[in-house]
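A single structure is presented below for examination.
One chain of protein is taken out of this complex; the other chains stay put.
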Amino acid sequence: MITVFFFFPVVAALFMSFTDFDIYGLSDIGFVRFIGLSNYADLLNDPLFWTALKNTFYFVLVGGPLSIAVSLGAALLINSRLVRFKSFFRLMYFVPVVATLVSVAVVWRYIYHPRFGLLNFALDKIGIEPIDWLGDPVWAMPAIILLAVWKNFGFNMIIFIAGLQNIPEELYEAARIDGANAVSQFKSITLPMLAPTMLFVGIITMIGYFQLFAEPYVMTQGGPVNSTLSIVLYMYQEGFRWWNMGYSASLAFVLFLIIFIGTLIQLRVQKRGYEG
Amino acid sequence: MNRIHKIFLYALLISTAAITLSPIVWMLSVSLMPAGASSTYPPPFLPDDVTLEHYENLFTRLNLARYLLNSTVIAVGVTLLSLLINSMAGYAFAKYRFRGRDKLFRLLLAGLVIPAQVTMLPLFLMLNKMGFINTYVGVMIPGMASVFGIFLMRQYMLSIPDSLIDAARIDGAGDFMVYWRLVIPLCKPIFVTLAIFTFMGTWNDFLWPLIVMTDDSMYTLPVALANLMGEHAQDTELMMAGSVLTILPVMLVFMVLQKYYIQGIMMGSVKG
Partner (left out) sequence: MEAVKLRLVSTGLLFSLMLILNGGCAKDGDVTTVRFWVMGAEGEVVEQLIPIFEEEYPHIRVRIQKIPWTAAHEKLLTAYASNSTPDICQLGNTWIPEFEMLNALEALDSRVDESTIIDADDFFEGVWQTNIIDDRLYGIPWYVDTRVLFYRKDIFEKAGFSKPPETWQELYELSQNIKSLAGDTERYAILLPTNEWTPPVIFGLQAGSNLLRDSGTFGDFSSEEFREAFGYYAQYFYEGLAPVGVTQVTNIYQGITEGFFTMYITGPWNVGEFRRRLPGHMQDKWATAPLPGPDENYPGVSIAGGASLVVFNESDKKDEAWKLIEFFSRPEIQLKFNQLSGNLPPRLSTWEISDLKDDPHIRAFYQQLDHVVPLPQVPEWEQIAMKIQQYAEIVSMRRMTVAEALAALDDEVDRILDKRRWILSRSD
């Protein structure tokens, strides 16, 4: 089953990326040429590809760590010994995770509205000029990142809470006896003990964030001036909007390669972290 | 000292919760406002007059019941089928000894790194040849088996003692009977967990149904909502009502079964 519907398509996609299969090809297979690596060469000369790549990296490198940091912060808060109603807060923070993305995108579009939006209203209260969040190429990606962090932090938070609960309480007690304050406890116990969790969270977050699609699709359609065009959105547009399937398949493989390398790098960094 | 600390912590917790929930509360509130009421400055938090006209509109004019049905059929269908298939595969990987088993399993895990988007074009063309485009089956196929699901099942089933299975075999039970009568009841918690995961994932999925469903009577709720946005972008309150209805079912399922869901995430991460 998985072979038929997963591994076979992967191979087919690889093959497709070496052809110029497009809408003409759908009407008459004779219009398909085998063009070797041309699609990949075209990608390198395609300004839109570089824009999409840059935007995707922006999203992953800024949004990823930010989202992990917020998750960790929330996990630490909830896990604090002083806090009661833990499961209540956990539940509240988790709500955005289960909410359907398209729905929350609808809401956030209005929150970001330059004239009637809640966000500009709040900023106005503290004296900040209104920002055209989704209409200004400088702010559109931060707006998408903010939405993504809000939507996703609850998920990683749960994983961090699990990780935190696995740290034996004795370690902290011993540290307290040694007179270590909260910050140094966090540095010398919490962080190292969380390393495996961190690796896991890092990898799944990265894989997920590289596949950014629905947020810009619903919120901005990739605009303004392509400032929120992600690799997957570009792939979708080329593939399912214009039916340039060969080109689209080559985009998909570039994405795969990037994710693969990203995973390897994280594993390597983590390993060095253990050794060092 | 501890007291101030505590107040500070709670203030932080509660304000985070407020910020987290406010978009969703606001969505609900705007959906009850009369048309045009939200496009004013300052933005209103609560409706002056409560109206249900947008909900009525969605059902009478915009065919929402149909999308609700589509989403439900697809999400329930994928959930049931994926439980069956993933648990069988997980069982095989956990309890059968066949050549290359562990290698195959590792290969499967490696597949996790390949983004699903890579497969979409060929999969679309394949399903097209099979006549499954614009059908429930077409949407359901990629969700029916998942590496994550198989992994979850296998991990759980590893904990079932072999002696139990052997005992059942000695009593003359066939493979399928062992699986059906013994393994499934033992695995109930993980079944519930996977069921919620699959249900929510399928309900919220956007890209694949967007591609496969070409006819608007087959749209799922999220796709219909995105489509509606193209046509009714200026009708803020109507869009909000649509969003509320899209979120409501998953929220309900989640609230009832949240324990299993959260356990599932923890299990997936700790053992991973």
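As written, the chains take the letters A and B, and residue 1 is the first residue of each chain.
Throughout what follows, a contact is a pair of C-beta atoms (placed from the backbone, for glycine too) under 8 Å apart; a residue touches a chain by one contact, two chains touch by 3 or more.
Bear in mind that the values here come from a model prediction, so they are computed numbers and not experimental data.
K.L.:
Could you tell me which of A:G73, A:P142, A:P196 or A:P224 touches the chain that is not displayed?
P.N.:
Counting the whole complex, the residue in contact with the absent chain is A:P224.
K.L.:
Which of B:S22, B:T51 or B:T135 touches the chain that is not shown?
P.N.:
In the full complex, the listed residue that touches the missing chain is B:T135.
K.L.:
For chain B, which positions touch the chain that isn't shown here?
P.N.:
39, 73, 77, 81, 124, 128, 133-137, 140, 174-177, 180, 211, 214-217, 227, 230-231, 233-234, 236
K.L.:
Kindly note down the residues of chain A that lie in touch with the hidden chain.
P.N.:
Within chain A, the residues touching the omitted chain are 20, 22-24, 26-28, 31, 33, 42, 47, 112-115, 132-137, 221, 223-226, 240-243.
Operating definition for what follows: only the chains that are shown with their structure count from here on.
K.L.:
With chain centres defined as C-alpha means, what is the inter-centre distance between chain A and chain B in Å?
P.N.:
Taking the mean C-alpha position of each chain, the two centres sit 18 Å apart.
K.L.:
Within their complex, state which residues of chain B touch chain A.
P.N.:
Those residues of chain B that touch chain A are 2, 5-6, 9-10, 12-13, 16-17, 20-24, 26-27, 30, 38-43, 85, 89, 108, 111-126, 141-142, 144-145, 147, 200, 203-204, 206-207, 211, 221-223, 225-226, 229, 236, 239-240, 242-244, 246-247, 250-251, 254, 258, 261-262, 265-266, 269-270, 272.
K.L.:
Which residues of chain A touch chain B in the complex?
P.N.:
1-2, 5-10, 12-13, 16, 74, 77-78, 80, 82-83, 89-96, 98-104, 106-108, 110-111, 115-118, 121, 150, 154-155, 158-159, 161-163, 166, 197, 200-201, 207, 210-211, 213-214, 217-218, 232, 235-236, 239-240, 245, 248-249, 252-253, 255-256, 259-260, 263
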